[in-house]
Each structure stands twice: as C-alpha cells, then as structure tokens.
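Let's look at chain A:
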Amino acid sequence: MALRTRRRRLPISAPTGVGVFAMGRRAHRTHLAILLAVLAACGAGREEGRVRPASRIVSLSPAVTELLFAIGAGNRVVGRTTWCDYPPDVRQVPSVGDGLHPDLEAVAAARPDLVVLYRSPLNETAADQLARLGIATLVLSQDRLEDLGRAARILGRVTDRRHAGDSVAGAIAQALAAPAPALGIRLALIAWDNPPMVIGGGSYLDQLATLAGAQNVFHDLGSADVVSLETIAARDPDVIAVLSDRAAVGPPAFARRPPWQVIRAVRERRFITLTGSLFGRPSPRAPAAVAALRRLLEAAR
Partner candidate 1 sequence: MDDDLILDVRNASCRYPGAAADALDDVSLALRAGDFHAVLGPNGSGKTTLVRAALGVLPLRRGGVELLGRSVARWSRRELARVVGVVAQREENLFPQRVRDTVLLGRYPHLSLWGGVRPDDRAAVERALERCDVAPLAERSIWTLSGGEYQRVRLARALAQEPRLLVLDEPTTSLDVRHEMELFELARSLADEHRMAVLLVTHHLNLAARFADRLLLLAAGRTVAHGAPAEVLTRETVEAVFGWPVAVERFQGWPQVIPLRTRKGTG
Partner candidate 2 sequence: MKWVALGLVAAGALALAVVLGPTHVPWSALASSDIIRSLRLPRAILAFLVGGALGLSGAALQALVRNPLADPLLLGLSGGAGLGAVLAIALHLAGVWALPLAAFAGALAAMALVYRLGLAGDAEPDPRVLILAGVAVGAFTGALTTAIVSVASAAELRNAFLWLWGGLSGASWEAVLVVVVYLPLPALALLAAARPLDLLALGEEPARYLGADVLSLKRRVYVAASLLTAVAVAVSGVIGFVGLIVPHAMRRVYGHQHRALLPAAFLGGGVLLVLADTVARVAIAPRELPVGIVTALIGVPLFALLVRRWTMT
C-alpha cells in the first residue's frame, strides 16, 4: 500500500486508542495505512523503515513532553505548551500557547516535522489543519495510564528511540500490574464545591487512587459528575482529596461552610491536597504519584 505524500514530507498521522472514527474517510485511509506500516515495522523489528525519525517535535500536551524527555528525545522538542513544566529543562523550550486551542501559526513558526496532540474534538480539527499545511501530526489518547504506555511505545518508534520507549512503557505496565496493598481507606475526590463535583471511575485520578490502595467511593460515576452533598455524606468517605492548581495550606475554604459539616470527613478535617502538576494529568511519573498519594493517605488516616 502506498503512503500518501504531500509535498516532500511524509505525513505521519497514527491515531491510537479508541477514536479513529472521528476522522474523515480520506484521512482515515491514510492513517490506517501508516498505522499498519508502523506496526509492521514494530513487528519486524527493523530500525529503518519507511518512516524518517522526527527531529523537530512540537508537543501540545504536557504528558507527551514528559514522555519525550523520559525516552531521551528531549533535545528534539522545539515547542511546548505553557502547562509543560516537567522536567525543569523544558522551560528553555519556547512555548507555543496553552495547547487547549492550538495556535497553529506559532506551531508552524517552530518549523516542526512532527506535532503531537492529545485526543480531543478540538484537536482533531487542529490536526487536520496542520496536515493540510504539510506538517505531520500524531494524535494520542491520554486519559489513562494504559494510554501512556501505548504513547511511550509510539513515541519511541517515531523518534528512533524504540528501546527507551519500550522501557518506559514497561515501567508503566509494571506499575499498573501491581497495585499497592489495600489501605482500607475510602476516598472521595472533590474537584469543585459549588456545585459539588466529584471525580469518578474512568479518570486518571481514580486509577491513581486504586493503585495507591484506596477505594474511590464514587468509582461508579463518570470521570467528573455533580452530586448532592447528601450523597457524599451517605457514602461516608474517610478522607477527602481536593484538587488545586497551587499548594494549599490547611483545609479548603468550603470546609468551614455549615452544610458541609454533614460529611464526617469534613467535620474531622481529613483532607489531602493534590496539586495539578503531579496529579492533574497523566504522567510517566505515575509510579511516583502513586507513592506520594499513598503517603498522603497514610498521614491523613
């Protein structure tokens, strides 16, 4: 099967995970063709192939930025988002915007040969637009840890650092395979107070909680749902985890409000704070995050 080319560059758009259906038919065939080629390259174990390794990469996702540095391709990153803050070296890389609505001009100005985005409806459009500009794109799911493992492998392939990619993927798989022993702690993750919004199953934080040995009392709900205060009270968590962009001192503001006192964990002031950088997004530092979470939980018990 022939790879479709535009100009002289090879468009590498290899979607992974679920969601291939989001694309148009022509792009779909292209992507399918390339995916098969990449997988063939994987299976055959050949280093060279029809794919030229990417050398100027713009990463529009903090998780991807971390992964690229983790597999040793950090020196090839020529553009990052404002949210990318780990590892510290990344600050020397110029930012091309916040990544939520990709600024295509800034991206193109960095003259990348590969742009990596996380899967979202807005980014599908951006990916198509970049492809039309002749820039190769890679759209990766990044909602859960398994997605990160897959992403590590693919990034390893496209940067010609396959072993590093595989080993990072392996570390993630190892962390997934061995959750810590149960702490016997029931946890509620509260993202917002008015209206009360909790984090449920299907989300990265829920995964971390499970791996840390805690039980998310809202595991049966979707990744972020609004519930009544009385529901939280009825499910009686032992500890409440609060998300924050910045490190907080002391219990959150809503802990003082009279209606919240119905919840035992609020009355007993059993709070832990999870700050955005380590916990807010899927990251190859997940094993460290799990360990940190477990320590916080044990301290709050």
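The set was built so that all candidates are chains of the complex that A comes from, given by their letters.
In this section, a residue touches a chain if its C-beta (ideal position, glycine included) is under 8 Å from a C-beta of that chain, and two chains touch if they have at least 3 such contacts; residues count from 1.
Treat the numbers as computed from the prediction; the structure is a model and nothing was measured.
Checked against 1 or 2, the single candidate touching chain A in this complex is 2. On the chain A side of its complex with candidate 2, the touching residues are 98, 100, 191-192, 194-197, 218, 221, 225-231, 233-234, 245, 253-254, 256-259, 261-262.
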